[in-house]
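Just one protein chain is left out here, and the rest sit where they should.
The first chain written gets the first letter, and so on, giving A, B, C, D and E; residue counts start at 1 in each chain.
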Amino acid sequence: MPQPISYADASPQVRAVFDDIKATRRVADVNNFWKHLAHDPVTLARTWVSVKQIMAPGALDALTKEMIYLAVSVTNGCEYCIASHGAAARKAGMSEAMFGELMAVVGMANETNRLANGYRVPVDEAFKW
Amino acid sequence: MPQPISYADASPQVRAVFDDIKATRRVADVNNFWKHLAHDPVTLARTWVSVKQIMAPGALDALTKEMIYLAVSVTNGCEYCIASHGAAARKAGMSEAMFGELMAVVGMANETNRLANGYRVPVDEAFKW
Amino acid sequence: MPQPISYADASPQVRAVFDDIKATRRVADVNNFWKHLAHDPVTLARTWVSVKQIMAPGALDALTKEMIYLAVSVTNGCEYCIASHGAAARKAGMSEAMFGELMAVVGMANETNRLANGYRVPVDEAFKW
Amino acid sequence: MPQPISYADASPQVRAVFDDIKATRRVADVNNFWKHLAHDPVTLARTWVSVKQIMAPGALDALTKEMIYLAVSVTNGCEYCIASHGAAARKAGMSEAMFGELMAVVGMANETNRLANGYRVPVDEAFKW
Amino acid sequence: MPQPISYADASPQVRAVFDDIKATRRVADVNNFWKHLAHDPVTLARTWVSVKQIMAPGALDALTKEMIYLAVSVTNGCEYCIASHGAAARKAGMSEAMFGELMAVVGMANETNRLANGYRVPVDEAFKW
Partner (left out) sequence: MPQPISYADASPQVRAVFDDIKATRRVADVNNFWKHLAHDPVTLARTWVSVKQIMAPGALDALTKEMIYLAVSVTNGCEYCIASHGAAARKAGMSEAMFGELMAVVGMANETNRLANGYRVPVDEAFKW
């Protein structure tokens, strides 16, 4: 595996992104995701700008957004993302009771998605609008 | 495709489930998902009892739960579930602005899940607890 | 969409595959999957040879194999495959009661797969052998 | 990661579920999945009741059900579930020859699901019933 | 379903994005994807800027990029994306022979991904670098 790129070894272009991540999130260092993405500075910069825009509170608050991110990551089975966004959701205020209910919904949705597929259920007229 | 089972044609066992769905959700009729699942009364009853328990407000409110359900369904590409839970989320209070932000988070999570996979990013020590 | 290639319009190479499918399955015509795959005769021939070998009764009987095929197709949400392998499984002897139980297992497996992901459950020593 | 909850540390409510799992499966201890799910006693109880009902022999025997569970888990890439349900299927009588054929079917189904998607094959009239 | 937003009904902000899509791709109108995304002008603008940057020829040519896009869309079973990126790949020079080989690779990768999962194959030392 390519080694992660630390701040000390990063180019000025990469450091600028790392600095903005650290300032925005008020953390001492960026997590491994960004250190690996730093191998492609263009993708690093675009991804961070997108994540920063998307995850900022708006019509949905930061906690709800983190929980949605976690629900997707659990569905896809992305181990890294489950770990990192599980931590981010807890930092944003997700209690263990909330995590338990989130997991129950994610599990049930994955189950009924397949029941709907397998029973070949046609979309109700009322849902077609 | 097997035909959906309407209330008029349903067994007393199935009608009892349909009645509870209608009473709980305050709707005049159940949607197609339940009418198709009615071909297997055991699965129908178990699924409804589970959904009723899981989707009731608790540590998470009903709207947040519906949005998580929708996020999973979009990730899995389940057309029926996107249509039905999109409607349910809107009924529970999801505005179009909230839907737009939900979709942005779902899209980004699906993207970064693959970036983490492809770059083979190891889980940070801080996320291992 | 490219048009399906019918027997009348097929090359001798494609006809030979169609003939073998019809003889093996004792059907009057091949289904759409093969008529579309016929646009690539190499893939058509290789896929048919593989399917014929894999789906022949062996340590597992034909019905069990069709039900496994259906379970995978439902999990992936492949509409065509759910329709065609649902029909094949029924032809091989799957009753509606068996279908109902298959769907219940598929649904539960999809649910618990995500519960295991989200709770980050480590593999038991006993399962590592 | 949250630590698994052992029998010694479990609440009476959780112990009751653990006791039923051990009695039903005739095992000395529950596996990690249940010890982690024990962080949410409501989900633990509901999931166990559902799994117990679904996996009991009925129109399908226990072995067939375990193989379907395994096929779904392999398709989703759930490492824990592949390990635990691989063990369960073997315990229920799956020979290595049966496992080999199961894997061949799962592999082929995942391949042809994508061929059907990519060639945009329309569902045959005969499969629409 | 929300109606697509046509150029005539679009806000100046949305029109600016539509204009850039049309100019960049030299097309008379944008396709449905953009007309639906226009319900969220922020996501519309960000997605277009990202797609424009990512799909421009660089170390990989435009055709290779479109084929990779198509391979992902086929794997995920996204009907819309298979249709639109299938068209885009053909426009960029993908012949039917190339499409056939692309589909063969996508099918085989989806098969062997599951064989690797199910046989629980450990990563070779040589691939760990």
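Definition applied: a residue touches a chain if its C-beta (ideal position, glycine included) is under 8 Å from a C-beta of that chain, and two chains touch if they have at least 3 such contacts.
Just so you know, these numbers come straight off a predicted model, no measurement behind them.
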Contact partner of the left-out chain, one of E:A16, E:A45 or E:M98: E:M98
Contact footprint on subunit B, counting only the chain that is left out: 70, 74-75, 77, 79, 82-83, 86, 103, 106-108, 110-115, 117-120
Absent chain, residues of subunit D that touch it: 77, 96, 100, 103-104, 107
Residue ranges of subunit A at the interface with the undisplayed chain: 2, 39-40, 42-43, 46-47, 76-78
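Criterion: only the chains that are shown with their structure count from here on.
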Chain whose Cα centroid lies at the greatest distance from that of subunit E: D
Interface copy of C-E among B-D, A-D or D-E, judged by whether over half of the contact pairs recur: A-D
Pair joined by more contacting C-beta pairs (C-D or B-C): C-D
Mean-CA-position distance for subunit B and subunit A (Å): 20
Inter-chain centre distance, subunit A versus subunit C - centres from mean C-alpha coordinates, in Å: 34
Residues within subunit B bordering two or more other chains: 1-2, 39, 42-43, 46-47, 50, 76-78, 97, 100, 104, 128
